[in-house]
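What you see is the complex with one protein chain gone and the rest in place.
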Amino acid sequence: MNQVELLINQFLEEARNPKQTVTNVMVSTGKKAFGCFPIYVPEEIIYAAGVLPVGMWGGQTQGSKVNAYIQSFCCSIMRANMEQGMAGTYDFLDGIIIPTFCDTMKAILANWPVAVPHVKVIPFVYPQNRTSEYSAQFLISQFRNFQSNLENLLSKKISEADIENSFLTYEKYRVAMREFVELVNYYPKTLNPKIRHMIIKASNFNDKAVYTKRLRHLMESIKEMPQERVHGPKVVITGLMAEPEQFLDLFTENGYTFVADDLAHESRQFRTRARSEGTAIEKMAYRIIDLRGCPFFYEENKSRGTLLKTLAKKYNADAVVVCMFKFCDPEEFDYPVYKNELDKDGINILYLEIEQQMDSVAQLRTRIQSFSEMIMNEIN
Amino acid sequence: MSETNLTSKELLSQLLQAHYAEAIAAKAEGKPVVWSTSIAPQELLEAMDLTVVYPENHAAAIGARKDAPQFISNAESEGYSVDICSYARVNMGYANLQFSEAENIPMPDLIYCCSNICCTVIKWYENIAKKFNIPLIMLDAPFNPSYEVAEDNVIFVEGQLKDAIAKLEDFTGRKMDYDRLKEVMEISNETATWWKKATDLAVNVPSPLNGFDMFNYMATIVCLRGRKTGTQLFKLWYEELKEKADGSIGPWKDSAEEKYRIIWDGIACWPYLGPTYKILKKNGVNMVTSTYPESWTILYEPGDLRDMARAYDSIYTQRNIDYAADRLLNLATTFQIDGVLFHSNRSCKGMDFKQFEIQRRLTRELGIPSVIFDGDQTDPNIFSEAQYETRVQALVEMMAENKKKKGEKI
Partner (left out) sequence: MFLGIDIGSSSSKAVILDMEGNILAQEVVNIGTGTKGVELVLEQIFKATNLQMPAFKYTIVTGYGRMTYIGANMQITEITCHAKGVSYLYPKARSIIDIGGQDAKVIRLNVSGQVENFQMNEKCAAGTGRFFEVMARVLNCGINELSNLAGQGNDSVPISSVCTVFAESEVISQLATGASRQAVVKGINQSVAKRIVGLCNRTGLVPDVIMTGGVALNHNMVKALEEEIGMPIIIPESPQTIGALGAAVLAREKYINNLKNKTNY
């Protein structure tokens, strides 16, 4: 195995074994861990407390304990989180943060202290309205509330300097991530859809400073290789999340390149640039205020369609792949709007309804393969 | 203005008809029309003399008159998932087709969206605003994770109310008359008070109020809260109910006995009002209250914008599970409830995903039996009369058992 393969495999194994990875990092850094529910959380504040932020984006859990609390028509990530919580998977965390981006998340926040009482929750309420001059003020006060709740929970103080440093670490991480997704365009074989996702996913379980260094090392090593070409559709993928692994394999199987993504789990975490002025807390607040094209926030003049068109044009994409997470209301509401805009511009769309835990991907294989056959026919 | 020769039911019908007719007339005259969410600070709109219609009211009317399928179908062919709220699907379809045999509303020029009822309305109205390319005033009333309403939330809502006033002034080209606003606030408080007094009369055993009637009056607490006609209506309704209560008269015209008193948790299954009502009545079951009356009992100090902000952020849907459970258990005790019927409304995840835990607390702390049935507020495909009847029967059997145990007459 050469250097690049070795480095990639490390990330792969980490993404496949979140709990083990987090445990290893806790040992090597001496840090405690704090869980972070989707979609956006003030990770910088957690990191500033000298604690490891751990992403909680569901998992390959299909259980039934959660049925005591939630009907079946609930997003699979939230169900998996609750199920894992009730099964004790998160017991080693010092606490978790649950924000409220949708009705389902509000209910999960409501049920968690009852269903998983030993894993302490700090709630976080984001402003949906970001257009008011009071919005930033509200958000900043929420950050500060979270900070003091966290300080109480961990019995330690977080200084302004800690936050500033933490913010810098995260900014470096975001810059590296943006470069990484760009790099995929030149190495679509090595950074195929599955590998691409797993490398990004691995960052959820690692110390960001360490991860960024490793990612840069990987990118340098890859750049020493000759550039690659893959014969298949080039697509922009959009949605909440693109998992599980077997699902992504279907794209690799059919020669797809993910030239760019608009996934909440991936680029939406790092594509918005911070403003140049202000304290770290202010910059964090304004990054949220400035975020565009994400259905988890109210946005006047919804710009996601424009964003997708821009990405498709910039990267010469043949189509947009929609990863519609079953039961995700914000995504379900957005789809017809950006679909209309893409249709008007003649951009092909592949619509896939997915759940995080899928027993069989055979049906999706047919769709993905058919779509590839259709696109490649158009090109030839 | 006295309407002493009209019953409240007749007045209700008249007022609702006028509400829709006025909206259509206003649009025809070139006046702007506002689409608003159902528990929004309508005081601002009323004070600015704007014409407002409520798509939730409208969707319910369409659902009740069984016209929902064509609109739902239309929305789904645009790409809207069957998973999303059926009020939204009906309204999106209506925004395209723009005509229903059931009831009609004019297309909007402004959207007024208060997120206190759920997050879904945010996405729904965001889409409508984009579709019609019209402005949207967002009143984000954040969730309260703690038992009490969070002060930060109140300040934020108050700030947005101020923004809203500025935006309305911009939109109408007129300045806000703060005296008029205070007047509307006073009227709104009075109307809400009479609403509460009327619905509270159901505390009497037997209840003079048939809960399904309460479902009917809901439309007007939504759209006439800030008007004197609203106050009139609910005062009249109160007087009628009081008379019945004083005479120990029960809920039904045919004097059938109110054998069991229940809470119906959730909104009605509008396309199936008939069957859902009949099956309850057949068993002597009266829906005596629900968590809805309280949500429109919006009381605050008139003239105090911050207090109004607090009131709008305090409603049931924006509170944590301890508060929600306490409210339901409180109602169960106050209204001497024998059982609870939980409507697991496919369109309403916010309400549904708390039901199981609330049901457990009900059983554990009050020993009150309950059942859950699957339904939907406007989509007629998500309801099985057979399932509903079976579940209601099961509830009746449990309530009968309970009464026997307590030595009460069944």
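The chains carry the letters A and B, assigned in the order they are written, with residues numbered from 1 in each.
Note that in this section contacts are C-beta pairs under 8 Å (C-beta built on N, C-alpha and C of every residue); 3 or more make two chains touch, one makes a residue touch a chain.
Please read all numbers here as calculations on a predicted model, not as lab measurements.
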What shown chains come into contact with the chain that's not displayed?
A, B
Determine which one of B:76, B:186, B:307 or B:322 touches the chain that has been left out.
B:76
In the whole complex, of A:151, A:164, A:282 or A:353, the residue touching the missing chain would be A:353
Missing-chain contacts on chain B, rising order, are 73, 76-77, 79, 82, 380-382, 384, 386-387
Against the chain that's been left off, what residues of chain A make contact? List them.
351, 353, 362-363, 365-367, 369-370, 373-374, 377-378
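By our rule, only the chains that are shown with their structure count from here on.
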Rounded to a whole Å, what is the gap between the Cα centroids of chain A and chain B?
37
Within their complex, state which residues of chain B touch chain A.
78-81, 83-85, 88, 115, 118-120, 122-124, 126-127, 129-130, 136, 138-140, 142-143, 145, 150, 152-153, 155-156, 159-160, 163, 320-321, 324, 344, 346, 349-350, 352-354, 356-357
Across the complex, what residues on chain A touch chain B?
68-71, 73-74, 100-104, 106-111, 114, 123, 125, 127-129, 131-135, 137-138, 141-142, 145, 295, 298-302, 324, 326-327, 329-330, 332-337, 339-340
